[in-house]
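Just dropping this structure here.
Here the complex is missing a single protein chain, while all its other protein chains stay put.
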Amino acid sequence: MKTRSTLITLIVMLIMCSAALYAEEPTVPEIRLADIQAAVANQQIIADTLWVLIAAVLVFFMNLGFAMVESGLQQAKNSVNISAKNFIVFAIASLSFWFIGWGLMFGDGNAFMGYRGLWMLSGPDNSPATGSAYQGVYSALNWAGVPLFAKFFFQLVFCATAATIVSGAVGGRIKLIAFLIFSVLLTAIIYPITGHWIWGGGWLAQRGFWDFAGSTVVHSVGGWAALAGAIVLGPRLGKYNPDGSPNPIPGHSMTLATLGVFILWFGWFGFNPGSTMAASATDIARIAVTTNLAAAAGTISATIIAWITLGKPDLSMILNGALAGLVAITAPCSWVSPGGAIIIGAVAGVLVVIFVLAIDRWGIDDPVGAISVHLVNGVWGTLAVGLFAAPPWAGGQNQPPVGLFYGGGILSFANQLVGVVIVGVFVFILSWIIWVILHATMGIRVSREEELRGLDIGEHGMEGYPDFESYTMK
Amino acid sequence: MKTRSTLITLIVMLIMCSAALYAEEPTVPEIRLADIQAAVANQQIIADTLWVLIAAVLVFFMNLGFAMVESGLQQAKNSVNISAKNFIVFAIASLSFWFIGWGLMFGDGNAFMGYRGLWMLSGPDNSPATGSAYQGVYSALNWAGVPLFAKFFFQLVFCATAATIVSGAVGGRIKLIAFLIFSVLLTAIIYPITGHWIWGGGWLAQRGFWDFAGSTVVHSVGGWAALAGAIVLGPRLGKYNPDGSPNPIPGHSMTLATLGVFILWFGWFGFNPGSTMAASATDIARIAVTTNLAAAAGTISATIIAWITLGKPDLSMILNGALAGLVAITAPCSWVSPGGAIIIGAVAGVLVVIFVLAIDRWGIDDPVGAISVHLVNGVWGTLAVGLFAAPPWAGGQNQPPVGLFYGGGILSFANQLVGVVIVGVFVFILSWIIWVILHATMGIRVSREEELRGLDIGEHGMEGYPDFESYTMK
Partner (left out) sequence: MKTRSTLITLIVMLIMCSAALYAEEPTVPEIRLADIQAAVANQQIIADTLWVLIAAVLVFFMNLGFAMVESGLQQAKNSVNISAKNFIVFAIASLSFWFIGWGLMFGDGNAFMGYRGLWMLSGPDNSPATGSAYQGVYSALNWAGVPLFAKFFFQLVFCATAATIVSGAVGGRIKLIAFLIFSVLLTAIIYPITGHWIWGGGWLAQRGFWDFAGSTVVHSVGGWAALAGAIVLGPRLGKYNPDGSPNPIPGHSMTLATLGVFILWFGWFGFNPGSTMAASATDIARIAVTTNLAAAAGTISATIIAWITLGKPDLSMILNGALAGLVAITAPCSWVSPGGAIIIGAVAGVLVVIFVLAIDRWGIDDPVGAISVHLVNGVWGTLAVGLFAAPPWAGGQNQPPVGLFYGGGILSFANQLVGVVIVGVFVFILSWIIWVILHATMGIRVSREEELRGLDIGEHGMEGYPDFESYTMK
């Protein structure tokens, strides 16, 4: 009896002992394992968030780059106005993307636009639009493991970039108020809608259109809006002779232009590697290298082409070559080899020189070359995905098909082309309509007298460099 | 017998088996668990340190922002002097905060000041002042889990910021040597003492005074010191007419001013989110958003008010609007909602325009608007904690009471007001005494001839832009 009961006790204990190791019931180490796993997962969130925020801050800084490039490449008499436009436009984008754009672009909705989470007024915790600090009603970004506010901030600085692209092309003759109103519409509506198609889970994304960091989403969208504005506005006074031949209107500070492009290149290390929206070591290192090589190749090829065609290497061409390379590598940066990046950048540098000269001859006055840089090379870079994409892949959860030059079919290239064309048609027409309506109602162009005297006096009542003798500031 | 002994053996083994799972003695996996937990904790330290150092570097960069804003908003003939002041003052702050300030501010001591760890000459490992690479005798910062050197460096760049605020308001007429001596005293003594009260565990902290990233600790302290200096110095020659009406003295480069403000905005993404002194994902993302929204709202509201009151949107008002929003959101950035941030920023933008115009009329010559930006909005931002603070909280281990507008009592607001007033009285009087003593002994103002000719020639024997025809450089 005694032995029997002892045995039963033993068996019970054994069962407990075994259960402790293999059962569903967690034992103490089991619990600590789960805790540690959660802690490690949390470390990944922290690293991702650090990376996304730092990248976003670098992209924010690009607004300064744009301001300095656009200012340096235009006349001293308009420098206050250019600075003001670039400065205010970021503030406008911050508010309009907060109130409307973010929800239109990434909120759950249909293939054309998002319509949930439009008013992110109170943030992820107490807004009806959102249910979690990490996901909310923004399913298209659920793949990114960073807090919703980090996603918002990163996307906001991209949106603002698109608006600053317009600023340069319409410089020297546009009414401040007209530009600001257009910027509200661009950042609240146009950019978010096309963005939804591509990054928000919309119809182009579903169709197989690939744009890693925004050659189309950001740059060519900004470029198309700029082109529409430049056409509706017409050229600056004195830009063209009666026979249609263009006159150069040199920028007032090539040092500022250089400063601006270096800042943009600097910021692009947030723009492209940051678009992983995750701190994946090999991916971000690789994207930093492809981005840099394309910029370098664009610089060199633009220098050579400018040297050949113009006789001397014009600095504005050199600088635009770097920007062209950067814009072009933006879509394919994570899916091409370093060698591919060099080719894409080198082609971009050639394209930008050719198009700056051509657009000038076509009677479209783009004082800073924004259309050649952002539209032309935004298109080129997007198409390049269909040509050069090849493993080893980097960045993000999805990859495009292998490109044409690496044995892929024509379909991927065709899909890229279709997306480029439709986004272009949509943005150009919508922008053109807005510019025409603004023109018909409030007017978009300053008076002849104001333009000659400078927009700084006319729009702001002040001069940019009052201590200096200047030809253009009178 | 055999059965019995077998049973005993079994029982012993069972006990061992159980003990292995539940006992104090660690088993092999137990040991590895502890190792892994330590490794994970170390990852958190690394992430925190990366964040704090990167944020500190961004705040360091704000010195360039201040130099460019202050230079751009003043005359060409004083540009070398302004650059020199802003450059040297950071070097001074680096040394004087190292030798004295850091210990006064964060060293263990009493409610008024710290008095241990004053001479951090040999660092955390072999200085008598310190006992660990992470904590030392700086208990008020023990909550931050980063190395002592990271804490020091982060706090140093904040201290230097306060000194650069003074530089702008006293520009165009102060003797270089007087400014440098004042800067030594400000960074070694004044700033650290009031800082100890609030961030060093001193009497205001104990009383319930809340300032997350330094609207009071940094900005209004700098602003009060600047106000005292501007009053003791008197206005620049030609600033006021015999009837007391002010003349505008336009800045020599609005492009530089724009450059500077963009850099400051950029640096503020270190200033505010970095003040968590920890890489807490949701907190830093949230603070980046509130900071940015307040700056954007300040920009827009200042633009509108300037447009209404001045007829045209003056760029210096637009730029100061952004800075005002940034200064105001600094204290409450982690404790308010995005909606609250927008309101705080919008009010700041209005305040700065009103006060720039008012201070000008009151006969206080502040060439760059530093008092309106840093003092007025430092006060406003600190009070705003008592009005807008509300969960969900972010950042740091402690939270203020809920603000007045969210159902909190008047006590929190009153506490903020008391702190603001006492810090203001202390800093203003102490600064005023120092300025008066300097004035009485060595003189703080350059000669009339030197001022007219420019401080660049007078103080430095050189011109800022010798290749250009300039009205002010003669």
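Order as written gives the chain letters A and B; numbering starts at 1 within each chain.
Methods note: a contact is a pair of C-beta atoms (placed from the backbone, for glycine too) under 8 Å apart; a residue touches a chain by one contact, two chains touch by 3 or more.
All of these numbers come straight from a predicted model, not from anything done at the bench.
*Asks:* From the list A:L259, A:A324, A:V379 or A:V402, pick the residue that touches the absent chain.
*Replies:* Only one listed residue reaches the unshown chain, and that is A:L259.
*Asks:* Mind listing the chain B residues that contact the chain we can't see here?
*Replies:* 3, 6-7, 10, 13-14, 16-17, 20-21, 27-29, 32-33, 36, 39-40, 42-43, 45-50, 53-54, 56-57, 60-61, 63-64, 67-68, 71, 79-80, 83-84, 86-88, 90-92, 94-95, 98, 120-123, 125-126, 133, 146-150, 152-153, 156, 176, 253, 256, 259, 456, 459-469
*Asks:* If the missing chain were put back, which residues of chain A would it touch?
*Replies:* These residues touch the chain not displayed: 3, 7, 10-11, 14, 17-18, 21-22, 29-30, 33, 36-37, 40, 43-44, 47, 50-51, 54, 58, 75-77, 250-255, 258-259, 261-263, 265-266, 269, 273, 279-282, 284-286, 288-289, 292-293, 295-297, 299-300, 303, 310-316, 318-319, 322, 337-339, 342, 392, 465, 468-473.
Here is the rule we go by: only the chains that are shown with their structure count from here on.
*Asks:* With chain centres defined as C-alpha means, what is the inter-centre distance between chain A and chain B in Å?
*Replies:* Computed value for the inter-centroid distance: 31 Å.
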